[in-house]
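Removed: one protein chain of the complex. Kept in place: all other protein chains.
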Amino acid sequence: MTDHADHAAESPAAGTVAPPRGLAPGTLAARHPVALGTLLALGAVNVAPLVIDTYSVNVLVRSFLYAAVALTVDLLWGYTGILTFGQSAFFGIGAYALGLAFTHIGLTPAVAVLALAGAVVVAAAVAALTGWLAFGYGVSPIYVSVVTLVLPIVATQLVFSGGTFTGSSSGLSGFDTFELDLEDWFRLAGCGLVLATAAAWLFVRSDAGRVLVAIRENEQRCTYLGLRTARIKIALMIACGIVAAIAGYGYAAYTDVVAPELTGFVFGTELVIWVALGGRGTLLGPVVGTILIDLTSAYLSGSLPFIWQLLLGVAFVLVIVALPRGLLPVLAAGGRRFAGAAAGTRAAVLPNLVPLVPTPTAAPADAGASATPALRLRGVTRRYGSLQVLHDISFTAHAGELLSIVGPNGAGKSSLMRCIADGHERTGGTVDIAGHPIGRRNPEACVAFGVGRKFQAASVFDTLTVAECLRLARMRHEPPSLWRRAKTLRLPVSALQVAQATGLLEHSGEEARHLSHGLKQALELAMVLALEPTVLLLDEPTAGLTRPERQTIGTILSALTRDSGMCVLLVEHDLDFVREISSRVVVLHQGKLALDGTVAEVVGSDLVRTIYSGETHALGDAHG
Amino acid sequence: MQAQILDIATSAAMLYAVAAGLLVIFGVMKIINFAHGAFLTLGGYCALLTTWAGISPWLAFPVAAIVGFIIGALVERFIVRPLYQRPLDAILATWGLGIILGQVITLIFGREVQFVQSPVQGTALVLDTDYSLYRLLLVPGAILVGVALAALLHGTRLGLAARAVIMNEALARGLGIDSDRVRSLTFGLGSALAALAGALITPLSSVDPAMGVPWLVNAFMLVMVAGRSLISLMVATVVLGGAQVLVSSYASPVLGGLTIAVLAAIILRIRPQGFARD
Amino acid sequence: MRYPMLAAGAVMVALGTAGPLPAQAADPIRIGVPVGLSGANSVVAPSVVQSAQLAIDEINAKGGVLGRSLELAVADDASGAAGAQKAFDSLIFQKKVDVLISMETSAARNAGLPIVGRGKVPYIYTSFYEGHSCSPYLYVDAWVPDQQVAPIVDYFQKEKGAKTFFLIGSDYAFGRGMLDFTREYIKKQGGQIVGEEYQPMDASDWTPVISKIRATNPDALVTSTAGGAPNVTLTKQLRAAGIKALYGNLAVDEGTAKNLGADAAGIVISASYLTSIDSPTNHAFAAALDKKFGSDLKTPNDLSVPEYEAVYLYAAALEKAGSTKADAVLAALPTVSVDGPRGSIRMDKQHHAPLTMYLGEVQGDGSVKVLKSFKDVDPGAQCPTLK
Partner (left out) sequence: MPSVTLMAEVIPALECRGLSSGYGEAVVIRHLDLVLRQGETLALLGKNGMGKSTLLKTVMGYLPALAGTVRLEGRTISGLPPQRIARQAVSYTPQDQALFPDLNVGDNLRLVVDDERALRTAVAHVGGYFPFIPDRLTQKAGTLSGGEQKMLLLARALISAPRVMLVDEITEGLQPSVVTRLVEVLRVEQRRLGFSLLIVEQNVRFALAVADRYAVLKQGEIADLGASADAGAETRIIDHLRL
């Protein structure tokens, strides 16, 4: 109650901040800062070698290439949450592609191009393999760190085992390479870095780029929005691997040396350190951080090598423990200009929410609904080791039904929901969604068949805005742009209704973590509805809500089943609520289906009365 | 062949000694201590100090364990404790700690490679093979470490508390067990074991500020595969360590160097829980 | 005008160090010494730095060269290629040294050479190595396989009756280069190679190699590992495993041997410098080192003495050229000679130097007993394209 009241009081104020300041979203004006920044940076990179001393130019070429790799680490770790120690391996692939080609074949334009192509292909293949290994279903999140740790070790040992072919510990050096002035190397590397950063900047701010943050924040929710997160992560891994390989290629061409250290795990961890110090998830932070750190260490390596390393180590630990966002954002937050700019970009991308005109395809689905049940369970069982939580559950549910599942704690209600939404969950039996058996498919495949699942605790994306959360839910239907943000967001009428009725619309520019508990629940419901599911699974949607909030949700649910012909499955403890809105009730008790009937039948049943008054042993047939 | 059996046994013993400390910390705290390599190095330098002091090389082992314990407990208090909810950050923070320890060691002892005295010299005739006595002694040494750990976990109240925290921390706290203290002691114990392992391996190789790093990765892989059990760690060290020896002997020592890491990655992909029972 | 990067400058000021200064007429002549203070070479690097420091101090005490004093600039190359690049970059472009004089791993030397070419700085390489490294900027005053291998192999074959050999090396240019030469030489002399194994430079576990030695049971071992750590770990593990074969080591120096203690006893080495050389210059050198460094003294060895002599060679070339200009110095280098602890050194054979070689056996106390010596052994045709 208090929580909600507080929020209601502050929401008008928040509402006045959120609307854009007269900027039409997505126009050139909105993208202007990026273009301007890129041009300025390009200009600076071209002028810099004229004023900086030779040694710094020399070192900076290397720093730029490192920074490009750090950029990929930031995309993987900072944005997507994949802690990788393996980007050095891709850098090494690029470097050795050039080193081996130029040493053993020689420098010709054709060889140079082929070597680059080889580097890209090998890096992409290795990244795909790494991703396939690391992002399989049910694999623990730390496993990706295991794999990316193995990667540079394997790469280094392969270099070692190559004998004179790879130069082993010595590496390869002294091969003929491109004849370029130091200044030109500087400009080349600098422009490459600026363009890569700008591209990454556009990407992470595009609609597609928000998926990365969504995966980091809540991968489970992503999969239940039908997003194939494993494929997205593998694709990202491939792109990042290729960029790192190109940087490595440039490094070898510039320094005329390839050495096992370039592929090693220590370099891989250094990249993570630079990114952490610069500020993970900020792109500019890691780039600037890498350049500053590498340049400073170049100056200090002679005079203060240990102290410098010690300082870096101390700074790194402090940042990880106390300032997980890194140094740069903290420093930058001091400047008001940064804060203003950040708020500006945030506001400028608020899309207009428009109702989705029902497509003709929706109609046949309704027509077919009468013939095929929306949901059919046959003999579903679930075991955890020796513990059996579901015994032989069979029932069907049709379009337009609101089926409540009730039962005491531990009756297996939530397990049942999981078995419907994820093919890996059940131990036995079959589940058909609108006539499609789900088999052993992943949640995202079940979503494709028409399942929408709302979790018990509101599962949203904390650091994304309400509009962004809703956009993610629509991506299955409308593939997002890779470099820009759409001006409009089309939502199904039901989702829009939920957003309107709960007051969510006024908060569409706000980050989800700032929402009240009730609004988070409403947001998740709207997201699930945006999927246009045929079977909607709701696990205690009203837990922890105030009475008016429950009322609102109840009204919406009734309307949904009535008007849009959805099949809703509701798990609920509050039996008053169940009585008000259900068309049918299923009672689960100790993992078995105890009763399946109308509300009146269930409410009047002695069985339910005994279950709820606690004399469980009186329930003879439930004990067998 | 006999020599290979001895190689496998002694290599597995070395790996077991090196990985046990990491396993203890991972088991109780669910945190990967990437400063493990630095603690190994610390143990190596403790052995170096005993060599310099001219006292019995056997004393290197208790000295290393004690120093490791004290520093480990301090580290837990000031660096690891804020990170229990952020396991990936804990990996990074402990890695950073490893850098700090390495640099401090460098500042004190210099960068160069140094050597310690071995407590035993010469060879013994086992299985018809003249084999390094020290390496042979590593086998009972590792078994001793394993038995002592098992006794500590299963025969003392601290061990019982630690096991309770591993199994269900919330319940353990509700019964009055101070899980913070258990964790401090556990981290200290894990660090002590790491330092002890460092002292154990140095007579066979050399001491330098980066000596622990190559061991870290193998220990990490073994622990990932072993899960939380000292027994499955033993299985993992024999299987993976054995594979390493065989690949080194029949293919090449260099490929042997990546055997453990690659096998671990494959095993974990097929069976995410590794050699652990469930 | 060019300025160092502001940010880096600011950090350096904060840390209390000074940035590079603009060159002035009375500036000292800077001698850059990139060495492996960390990594595989860290065992011997400190003695090399001491030798360089001694030579520079001695020359400065006599008034310097061309009216200018000499100044030492050391940089750590971490004994590897990537580290060497940073060290060479820093010395040549940041510290703007006039010459590089150092021992390096072959990996580091190869990685550094392109930078030397770009910076157009003379480079005197003072480490024994696998040979055939050729550059107009590079001079070498230490031995190559042609000078070193024959004495050991001949001794094993003719005086100890060895027929089968096992070769062990660190897997890098030096390790492979030395053993390539050794293998061919042994074959030419009618010996048999029963095994040849390489491990990465930073390897510290030699168990699989020792297993193979046991399996093949050779009469003699010839090893060529990176000087320092791999050398010591290999020797310790060989001894611990009870391998009794003859043991010729192409990379061990006296200091390392002393470190090894009893384990080193019986190792046969072939070197151009031993502390026991009985010559007035060697005695004077030893006394000067002792006086300067006292208890901190690192045993001088076959890597540090060439460094000492190379500084003198450079000073002599400066005097002759009359300037620090690279072209003039490079032209003068092969024409000057110094009388150092190893005797008279002149790098006039295709940028390499004829040397007197000693065959020695390490004793239980780490000292080396000279078995034989060979006067002014020619380095052979190392760089036919150079003068």
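By written order: A, B and C. Residues from 1 in each chain.
Here, contacts are C-beta pairs under 8 Å (C-beta built on N, C-alpha and C of every residue); 3 or more make two chains touch, one makes a residue touch a chain.
Everything numeric here is computed off the predicted structure, so don't read it as measured data.
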{"item": "Chains shown that the absent chain touches, full complex", "value": "A, B"}
{"item": "Option touching the unshown chain, where A:Gly174, A:Pro408 or A:Gly429 are the choices", "value": "A:Pro408"}
{"item": "Residue among B:Met167, B:Ile231, B:Ala251 or B:Ile266 touching the omitted chain", "value": "B:Met167"}
{"item": "Subunit A, residues in touch with the chain not shown (by the definition above)", "value": "1-3, 408-410, 457, 516-517, 520, 540, 543-545, 547, 573-576, 579, 590, 603, 608-609, 612-617"}
{"item": "Absent-chain interface as seen on subunit B, which is shown", "value": "157, 160-161, 163-164, 167-168, 170-179"}
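FYI, only the chains that are shown with their structure count from here on.
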{"item": "Distance between the centres, which are taken as Cα means, of subunit B and subunit A, whole angstrom", "value": "35"}
{"item": "Cα-centroid distance, subunit A relative to subunit C, in whole angstrom", "value": "54"}
{"item": "Residue list for subunit B, restricted to those that touch at least two other chains", "value": "106, 254, 257"}
{"item": "Contacts with 2+ other chains: residues of subunit C", "value": "76, 171, 198, 200, 202"}
{"item": "Subunit A - residues contacting subunit B, complex", "value": "83, 133, 136, 138-143, 145-147, 149-150, 153-154, 157, 160-161, 265-266, 269, 272-273, 276, 306-307, 309-310, 312-314, 316-317, 320-322, 324, 385"}
{"item": "Subunit B residues within the subunit C interface of the complex", "value": "3-4, 7, 10-11, 106, 111-113, 115, 118, 121-123, 129-135, 203-206, 208-211, 214, 245, 248-249, 253-254, 256-257"}
{"item": "Subunit A contact footprint on subunit C (complex, rising order)", "value": "1-5, 7-8, 11-12, 15, 17, 19-20, 73-76, 80-83, 85-87, 89-91, 93-95, 105-107, 110-111, 113-114, 170-173, 176, 198, 200-202, 226"}
